[in-house]
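Only one protein chain is missing; all other protein chains are in place.
So that you can tell them apart, the chains are marked A, B and C in the order they are listed, and the count of residues begins at 1 in each.
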Amino acid sequence: MLLRLRKNSSPTEVEAVFTVARALGYEPRILDRGGVLVELLPGGPSDVPRAAHRSRFEDQSAVETVLESSDAPELHEREAGREETRVEIGAAAFGAGAFSLVAGPCAVEDPDRLIEIARSVHAAGAVLLRGGAFKPRTSPWSFQGQGRSALAALAAAREATGLGIVTEVLDPRDVEAVAEVADMLQIGSRSMSNTVLLTECARSGRPVLLKRGLAATGREFLLAAECVLANGNENVVLCERGIRGFDNVTRNVLDVGMVAWLKLKTHLPVVVDPSHAAGRADLVLPLAKAGVAAGADGVIVEVHPEPAEVHSDGAQALSFDAFAELARGVRRLAQLEGKTPVLPPERIDAKEVMR
Amino acid sequence: MLLRLRKNSSPTEVEAVFTVARALGYEPRILDRGGVLVELLPGGPSDVPRAAHRSRFEDQSAVETVLESSDAPELHEREAGREETRVEIGAAAFGAGAFSLVAGPCAVEDPDRLIEIARSVHAAGAVLLRGGAFKPRTSPWSFQGQGRSALAALAAAREATGLGIVTEVLDPRDVEAVAEVADMLQIGSRSMSNTVLLTECARSGRPVLLKRGLAATGREFLLAAECVLANGNENVVLCERGIRGFDNVTRNVLDVGMVAWLKLKTHLPVVVDPSHAAGRADLVLPLAKAGVAAGADGVIVEVHPEPAEVHSDGAQALSFDAFAELARGVRRLAQLEGKTPVLPPERIDAKEVMR
Amino acid sequence: MLLRLRKNSSPTEVEAVFTVARALGYEPRILDRGGVLVELLPGGPSDVPRAAHRSRFEDQSAVETVLESSDAPELHEREAGREETRVEIGAAAFGAGAFSLVAGPCAVEDPDRLIEIARSVHAAGAVLLRGGAFKPRTSPWSFQGQGRSALAALAAAREATGLGIVTEVLDPRDVEAVAEVADMLQIGSRSMSNTVLLTECARSGRPVLLKRGLAATGREFLLAAECVLANGNENVVLCERGIRGFDNVTRNVLDVGMVAWLKLKTHLPVVVDPSHAAGRADLVLPLAKAGVAAGADGVIVEVHPEPAEVHSDGAQALSFDAFAELARGVRRLAQLEGKTPVLPPERIDAKEVMR
Partner (left out) sequence: MLLRLRKNSSPTEVEAVFTVARALGYEPRILDRGGVLVELLPGGPSDVPRAAHRSRFEDQSAVETVLESSDAPELHEREAGREETRVEIGAAAFGAGAFSLVAGPCAVEDPDRLIEIARSVHAAGAVLLRGGAFKPRTSPWSFQGQGRSALAALAAAREATGLGIVTEVLDPRDVEAVAEVADMLQIGSRSMSNTVLLTECARSGRPVLLKRGLAATGREFLLAAECVLANGNENVVLCERGIRGFDNVTRNVLDVGMVAWLKLKTHLPVVVDPSHAAGRADLVLPLAKAGVAAGADGVIVEVHPEPAEVHSDGAQALSFDAFAELARGVRRLAQLEGKTPVLPPERIDAKEVMR
């Protein structure tokens, strides 16, 4: 490991770094005359898990940055030789060559309508149904989702189609109830740094779909995933959904460079959400394709038969036909990238989908 | 009220807007040939609180934006003639001409050390003691704060100095326990959009110090405050603490324009946190002054006698002497701005502080 | 046309808007009680070109924004029914279904080396050779390019391969000399708003490759293009090359949403520069693919046989093999998007390239 210290650290601060280093089983030595570069040579054992070492040094006020930590990898890191993680949820699979489509309404509203949507996206090739029971809204006066009652509608839609369910959870006290129904728990963009919620979701044992925060760096995103992994849950799918930008031609800026970078840095699967990035239906298809071309292992989109009735984010939902077109397009791209698109289990005519 | 509709809305979507309008007691009429501008004339009464009207329209997929809503103000809005809200916590007071200083360590570590800090900042003129019991950390392997045991140390420091206590709460399940000890609850930057937590804090009845999210717009910030107000708690202090920028000369960009804008738009008090904005001790003083010159009703800073021992954010903590200098400087500025700096109750020599 | 006025405009300011409107041949009328919405009905003729009408209103201090301007389109706008512009430079063609690859070194250094690179990228399927004679550098002490002497090297490389030449011009006084040699003039990211330079380049008659500024909005980007079009030059290719972001996993954030949006809004062709966006060679391929999947009509990349000798931006240059792989990959993607990749004229074995 290699540390860069802050230039103006006091002797006490530097000594604190050395003490931590020795406690973690390293032999520290200063490299340069300025005394800001510290090399840590592996020495004896320590009780602290290796994945925690980097953060222990980052905790020290004298440490400006950990320059290199390849000898104490964190749990999310893709070490040399390590295979990609494949996360499986029923028929769906993400990563290690598997590619899946997730679709559904922004918020669950009417149970019959939800089944209609589920059947349509199933027919077009989605393998997971998304739908919000609890909605994170900016205004306290806005529609907040139907809450626990929507969970029953999601369960019924699964019953009708065989599609697994992904739904967002906002309150750590709801995790148990949601995990009883959902096949995968979504941590929304605004909750990415909510370690309380991340920990509860991790402990539920359900796979976690983790959305990137609106202004989260790559390291912050990976450390949120690390929080799930560190709590014993290995099934994390990362979702790039656009970052806050300075223009309004799209609602957010889909960061395809992040997708490509994540594929190098972590063994976890990565998907894109072009609906929230675009904020408008007519740009969802090109953004979905861009994400897949950059290396995404799946796509998650909003679909609704009748945007007029949507309580939230209607302008970005795709019609049934538009979703079917998107599904065909991105599957073809995924295949070009050497991936295998997963198809729904009870497809009557899988060939037609793949044409 | 005046709405702008999206250009491509379907007739069903537009009809939905009209239905909502009539249910809220308005007479809607379209203004332009393009059919995108809808004026809502006040008509009959409605059961929905007026503060909720704007959001009900924003919920509609056909509505691009609410152009004007002066006839249905939200709770945070500063209507013509409305006085500023003054939030009082023990001796401390923010807003409506009152100016207060908040200081303390980033995280509570040692009870005796905390009392030492509390006495020092009290002597320099702070009227509230800040200190983290629960720390929001990026890495799961980092020091997370001492949790509930730190609350006792905070209580002891209050006992010793008479200073009120501000501390952050992260988990809605902790709100009750924290509210028993703390005089004011802090909602951190990463939790600004955590409406579950905002609601619990609001219901505790304690005043709330609400920090702006790292990439939150002014409207999002005010709607987070609205969430506390809408739950019956009128004591909200807004805190600008820097937004994410593209450079690293400071850790974040202190947005003094936001401070000035908030003072125009809302009746709630506004403070600045120069420590988190600067991320380095040598820029805390100029940023504190800039915030006050822009209109802030108070300043919150990190203070520590010995940065070497700090588990988090040591590089930005001020020494006792540096804080005393800052306190004198910003009080003088606040007076120049026509504000009255509040002094701690049991000051032995208040005059000395004000020299 | 539809205008939104600022709320606090003075009567004189509003009157000025009406005067301008009438001079341009419109009948203005106020739509709402608040007096902020003005509809302009087409009336008599005016001497000012229609493309200038929108800006004339934006010039007025009382005008907050032009809501709609479909009746006075600017030159870059893609009106209903209008076909895409195809820009042709020798064998290369961009837009209206044509797709081209541009490659070469960041800066021209050694004439023999340049010919070696030109032959290699030609063999791999590039149809234009890029290479900087004048380099825009951040520090005055950095290598600034070889200037006019590099132009001869570029001409020799064209002689040897038949590839057209694209090179950046920085000084309006150099335009004439550069245009004598170059087949296409590049306006770099830092010069996007340099209207003096845009005007000179436009007047040279050479096609212009216009790079988006580091923090330019879509509207600003299109108005820079408008500046070339308004000076009588219709051959503008827009280049998305990444915007400034808050993270450093890539040097800039390739904004694929902008690519997709531009394809809707303008008839001009759009290309992507994944080299400057990534800032590191290992992410150039996925970003190139993402750009093409989002709708780009071409890709421009940096190629160098021996990054060790590169004076600028070496870390992002592709090797010859890596470029050949990229060329195959993006051509296949372009075909999937229904475009026709243009191949270099004197290709010995075009089929091999397309396999």
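Quick note on the criterion: a residue touches a chain if its C-beta (ideal position, glycine included) is under 8 Å from a C-beta of that chain, and two chains touch if they have at least 3 such contacts.
Keep in mind the model is a prediction, meaning the values are calculated, not measured.
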Touching residue (missing chain; options B:217, B:319 or B:340): B:217
Residue among C:177, C:215 or C:336 touching the omitted chain: C:215
Option touching the unshown chain, where C:223, C:260, C:278 or C:292 are the choices: C:223
Among C:71, C:116 or C:171, the residue in touch with the chain that has been omitted: C:171
Residues of chain C (touch criterion as defined above) contacting the omitted chain: 6, 9-10, 12-13, 15-16, 49, 51-56, 58-62, 74, 136-144, 170-173, 190-191, 193-196, 214-215, 219-220, 223, 226-227, 230-231, 244, 306-315
Positions on chain A where the hidden chain makes contact: 2, 4, 31-34, 36-37, 39, 67-68, 244-246
Hidden partner chain, residues of chain B it touches: 215, 217-218, 242-243, 245-247, 249-250, 253-261, 263-264, 277-278, 282-283, 286-287, 289-295, 332-333, 336
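In this text, only the chains that are shown with their structure count from here on.
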Most extensive contact between chains (C-beta pair count): A-B
Centre-of-Cα separation between chain B and chain A, whole angstrom: 29
Distance from chain C to chain B - Cα centre to Cα centre, in angstrom: 43
Residue list for chain B, restricted to those that touch at least two other chains: 244
